[in-house]
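Dropping the structure in here first, questions after.
Just one protein chain is left out here, and the rest sit where they should.
Take a look at subunit A:
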Amino acid sequence: MPDDEEFRESLRAFLKEHAPGRAPKGAAERLAFAKAWAATKYDHGFAGPAWPREAGGMGLPFEQQVIYQVEMARYRLPAMPGTGWEMVGPTIIKYGTPEQKEKYLRATLRADIVWAQGFSEPEAGSDLPGLRTTARRDGDHYVVNGQKVWNTNAEKADMLFVLVRTGTQEARQKGISYLLIDAHAPGVTVRPIRDITGGEHFCEIFFDEVRVPVSQRVGEENDGWRIARTTLGHERSAGALNQAAFYRRIVDELIALARERGAVADTGVRRRLADFDVRVRVMNAHAARTIASIVATGEPGPTSSVSRLYNSVFEQELHEFAVELLGPFGLLGRGDPDTVQRGRWTGGWLATRASTIGAGTAEIQRNTIAEQLLGLPRDPAMPPRP
């Protein structure tokens, strides 16, 4: 294992030589661009910082994962295509069969396989243990029927990781299994959903008598719920500083906008901007505390739990203010020739409504903070926790 500085130097050298330039226009071109970068990282041994080496990853200690994230963030690099690869990967690493590991792990890191998540359903949002998509056993296959929804970027996916009901409805989370399903299998229909921005970021997925080999199940039958949120150590916390840096950039751009438009002459505007400025400083400190805590104690501490709620409320309020700052130009949509900065602020204002809904609503997050961090008693009206 190289020491921290040697590692940083080798990563910098790799980035200097291989970082791609600007992303092309067009959805298909962007996808190919992102896949090419993932392959370059993998082929040079710079993919999957937290993943073990036998899974094709780098197996870095946490401190070097932080270095990795910080150095990567110095460049504008395409994100891994699809969503959920950082969820399905660790689940296969910990619970997959040798065949599943062989088939999926390296291909996932290299983005030869692009994933989408199939968890939520029309009748199972926050109450995910009530999901109803069924998988009926038929010999060495499951036959899957049902509907999933809010599947981010599923139209680009090659593979889906899906929670299905293999037990009774009453068994709730104890009757759920975890399947890996070919997105192009007969009977799978992926349909984009137009969202409030006018764009299409989510999909719904229909399963009609889809035959899935039993060998595509991860973990035991009816044990899918327990393994669905598998993570590798504190992989996500390693990138916490990047998120703070990302918001720092947005606040700086908002301040620049306010100056360009002469709005900073107004005392109220300056005070609001000062507030946002302080909040990104706090985010940065939250991230630093989380990382320091993991290094010192192995546990991320309270900041990692409150950060998501703090950040999502922040980005909503920031964009609401940005639209006000535009004055009458806040009336203009993305396509208007007179719109400011191609509608990014009005677009962001709409897009960030999802920040307090997706991946656990703000209400569910508050329940989690209250029950798991503060130890407040469960609501007796809610079904027992797993």
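Rule of thumb we're sticking to: contacts are C-beta pairs under 8 Å (C-beta built on N, C-alpha and C of every residue); 3 or more make two chains touch, one makes a residue touch a chain; residues count from 1.
Keep this in mind: contacts and distances are computed from a predicted model.
A.B. asks: Name the absent chain as its UniProt record does, using one of the following: "Acyl-CoA dehydrogenase", "DNA-binding transcriptional regulator, ArsR family", "2-oxoglutarate ferredoxin oxidoreductase gamma subunit" or "Branched-chain amino acid transport system permease protein".
C.D. replies: "Acyl-CoA dehydrogenase"
A.B. asks: Just to verify: which one of A:87, A:264 or A:359 makes contact with the chain not shown?
C.D. replies: If we include the chain that is not displayed, A:264 is the one touching it.
A.B. asks: Could you tell me which of A:39, A:73 or A:282 touches the chain that is not displayed?
C.D. replies: In the complete complex, the chain left out is touched by residue A:282.
A.B. asks: Which residue numbers on subunit A touch the omitted chain?
C.D. replies: Those residues of subunit A that touch the unshown chain are 255, 258-259, 264-265, 267, 270-271, 273-275, 277-279, 281-282, 284-286, 288-289, 292-293, 295-296, 302-303, 306, 309-310, 363, 365-367, 369-371, 373-380.
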